[in-house]
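Notes follow once the structure below has been shown.
Note that one protein chain is taken out, while the other chains of the complex remain in position.
== chain A ==
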């Protein structure tokens, strides 16, 4: 039987040979050195915690992201609205003026 025919029959069993150091660079692995170079320089370990001052670093960046700014905004809008309402007419109703 022809060799290639056998291989085609067994094609479902034998995984195809996609890449190996030998195929890519004649066994020496030289062709992979740019890749190795690139990946070895990437930072390792967990990402550094967000440092720095300012609102963004404290409440938004990295793992510091929290919902606190939303709560603060809601309270801020409430305070603004209440102040305006109070100055516009609530203070006139304080002692049941009507």
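By definition in this document, contacts are C-beta pairs under 8 Å (C-beta built on N, C-alpha and C of every residue); 3 or more make two chains touch, one makes a residue touch a chain; residues count from 1.
Simple rule for what comes next: contacts and distances are computed from a predicted model.
Novice: UniProt protein name for the omitted subunit, picking from "Cell cycle checkpoint protein RAD17", "ATP synthase subunit a", "E2 ubiquitin-conjugating enzyme" or "D-2-hydroxyglutarate dehydrogenase"?
Specialist: From the listed options "Cell cycle checkpoint protein RAD17", "ATP synthase subunit a", "E2 ubiquitin-conjugating enzyme" or "D-2-hydroxyglutarate dehydrogenase", the omitted chain resolves to "ATP synthase subunit a".
Novice: Out of A:6, A:36 or A:80, which residue would touch the omitted chain in the full complex?
Specialist: With A:6, A:36 or A:80 as choices, the missing chain is touched by A:80.
Novice: Please identify, in ascending order, the residues of chain A that touch the omitted chain?
Specialist: Interface with the chain not displayed, on the chain A side: 47, 55-56, 59-66, 69, 73-74, 77-78, 80-82, 84-85, 88, 93, 96, 98.
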